[in-house]
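Every protein chain except one is present and positioned as in the full complex.
And now, chain A:
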Amino acid sequence: MTSAAPQSTLTFPRETFEKLSPHPYLLAHLQQASASSPPTRPNGRTPEQFRTPHINNGSLTHAEGSAVVRIGDTTVVCGIRGEILLASNVAGYRVDKSGTAPSTKPGYNEAEELDLLVPNIELATGCSPAFLPGQPPSTLVQSLSTRIYSLLHSSSLVNGADLRIWYQPPDLSDPDRMRDDEEEDTPEPEVKAFWTLYVDILFISLDGNPFDAAWAAVLSALKDVRLPKAYWDPDREMILCDDSVAESKKLQLNGLPIAVTALVFRAKEAAQSKDKRFWILVDPDTFEETLCDESVTVVVDGEKETKILGISKAGGTTVGSGQMRDIMELAAKRSAQLSRILNT
């Protein structure tokens, strides 16, 4: 130091301010609101503003269905592959209609019992400096794949009937015989196999909000799935698939649930402080995620009147019933926007 006199002003460029003191940096941005302009986040969005999604379907040729979803700098590839699970390989599988069969239990979900939907998430692709390739799966990855798994099942998005492969045994009884006894008519069709869908989700780049992007990719890929016509060949005793595209079938999805994540940014980091101001930031990026404790994810299906398929909120006490209503309104808007893109 050449001079001992204190500098009158200490100025930094934006980037230095951001690195040195991230919390005041974000706070300074949000506090700038005047009557004319709403508060703006460092990434230029208002707190209620989502990033524009881009979706591209069917990019992977060898998958039954695939999607690339890009939301800001978060890019996800989802590929779905179908494999066949023979009913004879399922331990203790019974198709009888008696009351003791597990399939008659209330709340029975065949896809869940037989693990017909297998999601897996890969973050160690070099998508972000926080996740290095070649390391064991991080907590975030495991947590995300559990959330995708439970949402796939609790929303019963995939129709269990679409995954069954039926076989109608031919009627071998004597055609000349008079049909005098009603009981012995055509044999019942039986389930010979199931489709198992392997849902692989790869993050190409990650800039916040991994769950929303991953779920949008899963949804879009499931909409894209075409399963070939599969049938049981009794002579070879195996399942064969038909080559023709015309015979292949799309999945019938139940509704179109959209996940929306919002974070709560508090003016003071310590919970005990007097300053109780907070901002709800939707669709956060990585920088915002490092500064907020409380996160709220809602899954809404806006096709009919807005149904909620899941709420998960943790890490704080700011969001109560009132704030949840605000978030739901934002989620309904986002849901409308995303389903327009998904349905085209």
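Operating definition for what follows: a contact is a pair of C-beta atoms (placed from the backbone, for glycine too) under 8 Å apart; a residue touches a chain by one contact, two chains touch by 3 or more; residues count from 1.
Definition applied: contacts and distances are computed from a predicted model.
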| item | value |
| --- | --- |
| Identity of the absent chain, which is to be given by its UniProt protein name, from "Translation machinery-associated protein 22", "Phosphatidylinositol N-acetylglucosaminyltransferase subunit Q", "Trm112p-domain-containing protein" or "Exoribonuclease phosphorolytic domain-containing protein" | "Exoribonuclease phosphorolytic domain-containing protein" |
| Candidates A:54, A:226 or A:307 - the one touching the absent chain | A:307 |
| Candidate in contact with the missing chain, chosen from A:146, A:186 or A:290 | A:146 |
| Absent-chain interface as seen on chain A, which is shown | 92, 94, 101-102, 105-108, 112-113, 115, 139-140, 142-143, 145-147, 149-151, 154-155, 270-272, 293, 305-317, 319-321, 324-325, 328 |
